[in-house]
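What follows is a structure written as structure tokens; I'll ask about it next.
Note that one protein chain of the assembly has been removed; the remaining protein chains are unaltered in position.
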Amino acid sequence: MKVLDPRSILEDGVLEVRGDGKAGGGLVLAFQSLASLFSSLPNTHVQEWPFFSSARRGANIRSFLRVSAKPIDVGCEVTRPVLTLLMDEAAARSADFAEGVPHGGTYVINTRRTPEECAKHFHLSGRVLTVPGDDIGTKHLKHPIGNVSAYVAMTEAIGGLPMDEVVGIFLAQLKKRRIPEALIERNRDAMNATKVSIQSGIFDEARAGDHASTRFEGYGDLPIGAQTRLRLAQNNKTSSYARSGFRLVFADPANACTGCSHCIVNCPEGIITWEPDAERGVRVTGAEVNTFCKLCGECIEICPEKLFTEGKYEEVWDDTHAEEVTK
Amino acid sequence: MSTTTAGPVSRVSTPSGERYDGVIDLARVKAAHVPYYPTREAVTADGNTAAALATLQMWRAILYPGFPITPSTKWIETVAAKVGAQKGTAKRVKLMEAEHAVADYMVGAAAACRDLIVSTATSSVGLDHMTETTRSLGASGLGNVMIIDVYRATANFPLCIEGDPSDALAHRDDGFIQICARGKQQIYDTVIQAPVLGMHADVMTPTMPGYYGIKDSHRNAKFWVEADSAIHAFQDKWIKECALPGTINGDTAMGNCVTSRHFQGFKVAQKRRIERALELLPEIGADFEKTFGRPGLAYFDEVGFKGDEPVDVVVVSMGPDFGTFESIRGEWSARNNTSTAGLAMRLINPFPREAVRKRLANAKVVLVVNQAHHSGRGHLTLDIADALAGLDKQPRIVSAFAGMGGADVSESTWEVMLDEGRDAITKAPRQPYMVFHEGARL
Partner (left out) sequence: MSGYKETARQESCFRPGSTLCPGCMESVAFQNIGRVTDNGVKTIFTIGTSCAEVSTLAFPNVVAWGRGDDSPDDFAKSFSILHNVFESAPTLAEATRDVADQLTSIGALDRKIQVISASGDGGAFSIGLRTLLHTIHRRARVTIVVLVNEIFANTGFQYSPATMPFADTSTTPAEGTPGNLNPPLDYIHLAIAAGAGMVAQLSPAHGKMFVKAIERSLEVEGTAVIFIPAPCISGWKFEDGQTVELALLGARSGVFPAFTWERGKGGTVKDCPQDASERPNITEFLGEQRRFGHLVGKDKVTGEVKVKPGQEENMEKLTAWVQSNVDRMYSLAAMK
């Protein structure tokens, strides 16, 4: 396997980059900062754009970037990126972040896990860089947001970019967005911390057919005028909109639920489960956490008995149960 | 709240959701229709009245939304007067606050019950004001919507109510099936046949029959009005109960947003449905002729062709001014020793490219007379050029504008245009397009 070097690609032709993340997770800022960074270099051309669906905060989004030493004419989507970013592990549940990446490509992943674990889990062949961006965010920015680290790791993956410029461009982007000065300085610390936290390795774990680009096989039977059946939403498991690393936890060991029904009535998703109760009318038994809960926190705030809390959550990759919630 | 239940309901699954059969009893809607004409009758009236009578005689039309738009579109007034005067009528007129509201209302009503026909009439800026929704309707699958367009220049700066087909031709990409009628009989007959085509299961595309404002909307002539029962029999033969649910008899979502990945697919499907109208239109027209003994829907009216014999000059135009050409054609041909024929276009969207090409293949010159505002050589000219493209022996196209803004196209104007056509048999036309009025080339 020949490892494709992003730096030499952008000097000879067009370097194509793609990122997967969730709306509200800072992916767009990371890509805009990368674009600004390259724009600031002499004789470097960029093309950068995000793709959103109609989905809101927490839904999957994609960002694209092209960088070249020559003017960029190509106008179609990036489908075979040499460099790809997985900004949020949860985004990989509904999109293949490595789709179409050629053998020997570079993969940047915001995760606590090691490059080797990632290469095995996602079947990656090429250079894998990991960075625990959410932890760095929590430590320096008091918020588990990994875009600062993802951005730095991307510049590391491309190589040849001086760190003071990498930092300066990002902070300038924050200033444009009217972020307070104190917070901007904490971002500087987060970037410096990222630099020493990046791990990387070269692996060849992709099997034949992995990450093949999906071929267009027609639109299928389209209902006239897009008139559809109802309840299709049940395929849309919106629990992946929840902030990564957290899940709603319900516990009522003392049978304290008063049956006030506030959580039921105020749950935006209507997913509080309950059973009829002779005394209280209803007794709440939990919520459909693994399917639809976006972790908005309304039930946590509204329950007079404080029966709902936010728990830490980590997906277990090598387990058939695949999910585990720890308090 | 209590629930009334009556009549058995059976649930049928469709790709667009559940349909609850038996919820709406269409037989009762039909039975509630009070006929306007128990027997066939000759009537002398203007075009707007002819269109209004046709919509009133359909049992499937029970709600008539409308908005006043200038004297040239006196349709809603006629409908209101007739509905108001009819004892025990099942019909109701709905007066809206704007054309846009009328179009929106038609979406709601047509979606509520897909077996009813919802129609209105409008014109010019009225159609423009509807545009946001007409463009939606074009894609909607609501073939039971019919907008009668009384052709008028889209007008303001300066404003005038005279009729040319600028509005209809500017709105061809709204996605409606647009059929031009000329003469009261054709207006009446077209309005009866249009929903039959639009509601066909393969087509499901709204229709826009139309006719020239003032020149046809305001001139009186005699035409035959069929018995309501005969119209019902004809329409019922073609219109089957809609397989897709409506909002009342369904469990369904309509007017959805679609993801980018599928959007193009829906646009392609819309195109396919309207193309299917090209195949069905002549069948419906032939059945109409068999039923009522008059020509039914057609791509165009033709005059002067003798089989596939070559013709020196073929005129392509539309609307009542074509009749003036017909009236002078014989005399001009004899005087100029030039054979002539003509096509008066009726189906203006989708454009019947193949049929036009076949009919014009043996012409030496095609004189296209445009009447709508166009920044180039004319809507019809471009369509004819497209239809003729690739023929081994290309007829020469002479592009003319006459009657813009509803101007009169006099006999002398036709003669001078035909003279240009005759000259083009031997030499190229002197300009890419020419404007004519009162026997003069401007």
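All chains are identified by letter, namely A and B, in their written order; residue positions are counted from 1 within each chain.
Just so we're on the same page, a contact is a pair of C-beta atoms (placed from the backbone, for glycine too) under 8 Å apart; a residue touches a chain by one contact, two chains touch by 3 or more.
None of these values were measured; they are calculated from a predicted model.
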Which of B:Leu159, B:Ile248, B:Leu391 or B:Val435 contacts the chain that the document leaves out: B:Ile248
Residue in contact with the excluded chain [from A:Asn43, A:Thr214 or A:Asn235]: A:Asn235
Of B:Glu97, B:Asp173, B:Glu309 or B:Asp392, the one touching the omitted chain in the full complex: B:Glu97
Missing-chain contacts mapped onto chain B: 1-7, 9, 11, 13, 17-18, 20, 23-26, 28-29, 32, 62-63, 65, 90, 92, 94, 96-98, 100-101, 104-109, 111-113, 116, 132-133, 136, 245-248, 250-259, 262
Touch list for chain A against the chain that is not drawn: 24, 53-59, 178, 223, 226, 228-238, 241-242, 259, 261-262, 264-271, 274, 276, 281-282, 288, 291-292, 294-298, 300-302
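Please note the rule applied: only the chains that are shown with their structure count from here on.
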Chain A and chain B, separation of their C-alpha mean positions in angstrom: 53
In the complex with chain A, residue positions of chain B that touch it: 15-18, 139-142, 204, 244, 251-260, 262, 264-266, 268-269, 273
Touching residues on chain A, where the partner in the complex is chain B: 53-54, 219-230
